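What follows is a single structure, written as structure tokens, with notes after it.
Only a single protein chain was left out; the remaining protein chains are all shown in position.
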Amino acid sequence: MARHRVDDIAAALGVRWEGDGGIELARAAAPADATEDALAVAMDPAYAEALGRGAARAAILWDGADWRALGLEAAIFVTRPRYAMAQLTDRFAPRPDLAAGIHPSAVIDPSARIGNDVAIAPFVVVGEGAVIGDGARIMSHTSIAAGTEIGAGALLHPGVRIGPRVRIGARFIAQPNAVIAADGFSFVTPEPGAIEQVRATLGAEVTQRQSSYARIHSLGRVVIGDDVEIGAGSCIDQATLAETVIGDGTKIDNLVQIGHNVQIGRDCLICGQSGIAGSTRLGDRVVLGGQSGVTDHVEIGDDVIAGGGTLFRTSQPAGRVMLGDPAMSMQQSIETYKALRRLPRFMRQMAEFKKSVSKTGDTD
Amino acid sequence: MARHRVDDIAAALGVRWEGDGGIELARAAAPADATEDALAVAMDPAYAEALGRGAARAAILWDGADWRALGLEAAIFVTRPRYAMAQLTDRFAPRPDLAAGIHPSAVIDPSARIGNDVAIAPFVVVGEGAVIGDGARIMSHTSIAAGTEIGAGALLHPGVRIGPRVRIGARFIAQPNAVIAADGFSFVTPEPGAIEQVRATLGAEVTQRQSSYARIHSLGRVVIGDDVEIGAGSCIDQATLAETVIGDGTKIDNLVQIGHNVQIGRDCLICGQSGIAGSTRLGDRVVLGGQSGVTDHVEIGDDVIAGGGTLFRTSQPAGRVMLGDPAMSMQQSIETYKALRRLPRFMRQMAEFKKSVSKTGDTD
Partner (left out) sequence: MARHRVDDIAAALGVRWEGDGGIELARAAAPADATEDALAVAMDPAYAEALGRGAARAAILWDGADWRALGLEAAIFVTRPRYAMAQLTDRFAPRPDLAAGIHPSAVIDPSARIGNDVAIAPFVVVGEGAVIGDGARIMSHTSIAAGTEIGAGALLHPGVRIGPRVRIGARFIAQPNAVIAADGFSFVTPEPGAIEQVRATLGAEVTQRQSSYARIHSLGRVVIGDDVEIGAGSCIDQATLAETVIGDGTKIDNLVQIGHNVQIGRDCLICGQSGIAGSTRLGDRVVLGGQSGVTDHVEIGDDVIAGGGTLFRTSQPAGRVMLGDPAMSMQQSIETYKALRRLPRFMRQMAEFKKSVSKTGDTD
């Protein structure tokens, strides 16, 4: 395991350090778990006590901390802790458990083009005409279907499924068992059915009965930009004719469902178990909290931010902060939740009030 | 890639065509992406402009479109576009990337019976006594456990898990990483516990504490009809003693959870991330929008249609169109959502009104 000097780490982070800059560190650790060769991460005074329970000689601390009083021999000081964490954990991140080269058990179609310095683990399958960029690490049990192209520097964790004709940019990360380009969920009845009637009448009249379904096949593809990450078990469906699109820099958490023909902009964050139904478009920098949902065929504008469990049942203009079902502005939603909690008591009070007024009236 | 003539396509769809019926087409495409050998799909006037950006010579158009003015050499006209899409995409659907025969890496138990014209991809495992019908295509990394029977024409995408003793009808489709026949989530404490008390008293009294759980094992099986499709990452649990049932023609989207002992009727549509808890029954032609939920041990009648995010906390008679949490009729739910949005203001207005009336009273 590579070791890093205190002064080198501070220089890389562009921050200040004090004490013995020559201490060499093998890893980063929580304050109480830190061994002598670990950099304790205690960027908030709340962790001061935990430092005493660990054995760290050096720590990364909040600005202004008294490192000598904390029993340390060296300290690095940060002003923006979360961003420092990104840089620090990148430096100490263990590399995936994967030897260079192509494992003999992998089944690679002879027409596939595999870049330089690619590592392919056991039991990987790569289909006809697939293209894998330089430096990719394809972990075990992953399948990459015919005609798919993956950019340089990809990291595919075990069990990832990538369907046919997918285009993926550089530095793609897929967590275990993610599924890219399953067929879209698109079925139709020979005659107009009950669902179409419900949509047309908002449920007011339903005389049709659904009959058997015919599949609308997915002939399109999934197109994924640069620097995208897809979480464990998440699913992104293939487009019917055109493209399901995930923009540059967008990060998708675990167990998220992205329907067919969906278009997601740049630098979005889609948290765990959220779902986006077919043909919906999200702008750039949209954030969906966990277990959020967006109905089909709507548009969510740039910079919309939604708290956990928000359900968008209609389109949403840009820049709003939303919460609840149906989605309201976060301010309105919090006010509405408060009103809802008071509602049973309010109804009783109003009923009493009405009764008292009516009685007053009766005595007139 | 097979090519199809314009006149042949129109004949197969049973619809009208005009222009050069002999143009041969290799694929269907969105209007703007269409190359010269593609049939542009533009079944709504909204796509007229996009046609100009593509290079299509032939298109499938809305009824009455002026194909010559759109710069085309041939046109096919449809009256029910979505159903035409099913027929059209079926014709042009690329076949899965899978050679005929059994890949030498597959591990097939000698007692398994494999039908005619079956294709089995690398790293497939088929257990003792399993039966796979004619024409099945079993893609890579799929596992089929002992005693499972799968009908003719199945298409199992990569990474599908099928547990023991499952019975599946004809033309089954499982999207990547779907899980059929995991063990049901069924546990019990040696003495009656808190959950049982909550159910009995609706939470009014909870004196019990849960203790450690013993597993109730799943000895039953999953029974799936003909023409069923299961989405990517979806899970269908094994029954305790009897059967978890998915009826003929039912389609299940991605990341759906179907609990143990659930029975689902024919021609249902269960959209993404919905969940149906243990021992619940759904009738025929039920539609659940995305992220819907149905509690355990209830019955949802035939032809019930639920919008996205609907939670059924009780049984539901047949034929209703439902929405919300808890599920209400769609009409009532829309009215209730509107009332909810107005609630904080309404409460303030009523408080003022009450105050004004009381003041009036005071001055009497």
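Order as written gives the chain letters A and B; numbering starts at 1 within each chain.
What we mean here is this: a contact is a pair of C-beta atoms (placed from the backbone, for glycine too) under 8 Å apart; a residue touches a chain by one contact, two chains touch by 3 or more.
Because the structure is predicted, anything quoted here is derived from the model rather than measured.
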Among A:W17, A:F92 or A:Y213, exactly one should touch the missing chain; which is it? A:F92
From the list A:G115, A:P192 or A:G290, pick the residue that touches the absent chain. A:G290
Across the whole complex, list the residues on chain A that are touched by the chain not included here. 27-30, 33, 41, 80, 82-83, 85-87, 89-90, 92-94, 96-97, 103, 105, 121-123, 139-141, 157-159, 173, 175-177, 227, 229, 231-233, 249, 251, 253-255, 267, 269, 271-273, 285, 287, 290-291, 303, 305, 308-309, 319, 321, 323-325, 329-331, 334, 337, 340-341, 343-344, 347, 350, 354, 357, 361
Chain B residues touching the chain left out here are 105, 107, 123, 125, 127-128, 141, 143, 145-146, 159, 161, 163-165, 177, 179, 182-183, 185, 187-192, 194-195, 198, 202-204, 206, 209-220, 233, 235, 237, 240-242, 255, 257, 259, 273, 275, 277, 291, 293, 295, 311, 313, 325-326, 328, 332, 335-336, 338-340, 342-343, 346, 350, 353, 357, 360
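Convention: only the chains that are shown with their structure count from here on.
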Approximately how many whole Å separate the CA-defined centres of chain A and chain B? 23
